[in-house]
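Got a structure here, written out as structure tokens. Questions coming.
Every protein chain but one is kept in place in this view of the complex.
Naming follows writing order (A, B and C), and every chain is counted from residue 1.
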């Protein structure tokens, strides 16, 4: 049997554990970490599938030599440098509470995104089981939180929708180039954001040739993140109208943000904000990105168009929910936490068509 | 060879001509008219494909005995009762100008939607060649124009996007239950609305797993219709922000209209407006339709949701662009013009899944 | 509220019950029966969803006035003329055994397709609970069994894959124009054939952009039907190689049958066999149909191509698994059983694109 590796690892790679490896974000982490120049997958956790080879759960990873899926309590964390937690919400907090304090953690669940225990209870309907960690966790939208992420022990990955919306809005709110009231975000998302869960509306026969809004009226949980982050930036409460739609695609989020402000100023503000960013690209004024432009990659593309109605503009941002919206972002954060180049293992070009 | 008809026609069916039969709206007209209880397809026009059997152009119509495709100038209109014109914009006006005055016409192009020659020039970039007919034409949004359609000689089918948006907005504007400024319409549309034209972005490999806005910033031509119709209803200029998005589906339009007003009043207003309509259904408050709920049918489904932000609501409306948005609407109008039951031939249930 | 019906029913329509209305074949039956000129839906059974309106389970049927979903034991069968049984395999036999003998039945499950109790046990892994009915049931491939279906009390709908394959093969075997050994059937099927069941491989994210064989090696249960029917026609055992593939589509089956024989003779044989059929169309020699040519309709299209290798040919047949492959076939059979025109309610043109 030939060697299944096309690259030489560094002398001392970082040992990585991935919990929740049997879900889509888990599989995406394996894809990225497996070709990362200074990471090594040391353990894979997946309670329900424990004992199986990863190739049984995700045959597309058949070519990799990977650890067998294990129950979390069976994993030896003593040699682990960093642990990605891609577990379901609520499960994550109890697992992370029990991990050794020496392990650095990037959590991909919603459990540590909200700093305020009351906000957590409001949006998730239950008391947080690890409130002390909630305070410690750093919100993982890399481009806006680098310094704190570098030194954090626990980084909370953002919601994929919340990430997409914030890339469109954060610089505009910070610089006050748009009206803070009346922001409307209409979002189109592929099905993989809902994970591999067996739900009727996620069946192929249901979603194919279909499109529909969901969590309408301001009840989508990612609004907790929008409220927290946008209000903090603005220095006063900001509440947006946010409507996600499920469309017949697998990967990808396309945000259309309808805002009030000078379109030219909006474009300049975003261009300036992302001028030095590798992963966030702003298109020339009047051009907007398509969702497939970023598929399979860690890039976010952003465009601005002025409207025929004066003082109104549309900002369109797109990213791959499984990459820049979750697992790619997680690796980007891990790179910072481990002292690696922020882009290490993440410069993969989008897969098109 | 067995008889290819499963129904008995009335003693004296109406003779129907369909011009532009080689496009998608043309094929949809054939589908609907072929099973209509009191219509008979007497002529099919398709200049570029003249001489071909319809089954060469659309093999799914192989089971029907249909006239051979003919050049328009070869068609004998003397026995034709009603002519559907599914020709490209601009072509339509010159063809219709030359049709005998005895023939009633339902035009599916954009040529007679705008009553004002200047508005036509603004949105379509050229002078109208049949301005006298432009004045005569009746705007064909059936549910709002029945009486005038019944007696019209020329009915102008609406834009499919414009139809979807107006079903969501017209009653609200008429009854002044929403703020007339700041209406935002975000629309998701399948590819068939763009017709069978060979354009790169309509290729399967391009649109699959993709989504993108187009005609952004207030330049989509259907805004001409929105401006004309909504302003007339309001009795003062109304300009909406309108952003269509192409999604990876074939048929269907889903409109998300973001409006300001009391959500309960909005829902009551729409429920009242459509209470006696066969084809326009309003869902219970808080429920919204999915695009596939109407595929292949002449129905439009409408839902209203209140937002967590007081005084804001979302209206979601969906229809099949090829049926209720164009060819189904055309048959509905033709039924009125010919003195038939408005629903004749149109009660087909959606095809699901 | 306006009347939700676009047609006048006959003075005395047939009262129809549909059991298993909450599945895809059930919904398809409702679509077809609701616009049937001489049928009336009198009862809808769906045990798990009993008490719900059909529109809760299938919102696309929102426009119809339908009976509330009921438990089967709550349905009064005394006024029912014919009952469609779209229940899961094994359930069907126990339910049908207990129906009043006055009710005529079209069963869409696999329970009565095989006449031999041993064959049933072999393919379905258990003893049949209603062996006496198994003998009585008539195999419902309408075009080949009309006379027996007309007088049957119980008709067994065919497997959708088995139907598609038999349309390609039966006349060829009957007339001995192909070699009976070495027949290879490669089939491509959309996801709706697997029903609305929650299985991982049927998730949108799994099936999208995917394709795979399943039940390979001769274990697919529809082989029981192929063996029974083809052997009976041939008068000696015939066993084909049969490989179904799941492709990313919702509706539709495309069969590619690789056979040995004279291509011209094969084409003539099929053309002759279906010359008087309304629903089975044979294309000119050398032309083959596409799956979407029949979507949403009761048609089956068949084409024959000769190969560069002498004495070899490919027969391609396509039908919509939910219509001609199950629910449309069921209505066709019901028409015969009730003395109606065989094509009544079934002349709907395919929905394209």
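The definition used in the following text is that a contact is a pair of C-beta atoms (placed from the backbone, for glycine too) under 8 Å apart; a residue touches a chain by one contact, two chains touch by 3 or more.
A quick note: this is a predicted structure, and the numbers were derived from the prediction, not measured.
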Full-complex contact with the absent chain, from C:131, C:198 or C:216: C:216
Of C:252, C:325 or C:345, the residue in touch with the unshown chain: C:252
Contacting the left-out chain in the complete assembly, out of A:31, A:188, A:267 or A:312: A:31
Interface residues of chain B (partner: the chain not displayed): 24, 190-192, 196, 198-200, 202-209, 248-250
Residues belonging to chain C that touch the chain removed from view: 182, 184, 186, 188, 190, 205-206, 208-213, 216-219, 223, 239, 241, 243, 245, 247-252, 254, 256, 258, 286, 288-292, 295, 305-309, 312, 314, 316, 353
Chain not shown, touching residues in chain A: 1-7, 24, 27, 30-31, 34-35, 37, 58-64, 192, 208-209, 250-251, 275-279, 281, 283, 289-290, 292-297, 299, 301, 341, 343-353
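Following the convention adopted for this analysis, only the chains that are shown with their structure count from here on.
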Chain ID, smallest distance between chain and overall C-alpha centroids: B
Greatest separation from chain C - chain, by CA centre: A
Gap in Å, rounded to a whole number, between the CA centres of chain C and chain B: 34
Averaged-CA centre spacing for the pair chain B and chain A, given as whole angstrom: 40
Rounded Å distance, chain A centre to chain C centre (Cα mean): 45
Multi-partner residues of chain B (at least 2 other chains): 208-209, 250-251, 289-290, 292, 295, 353
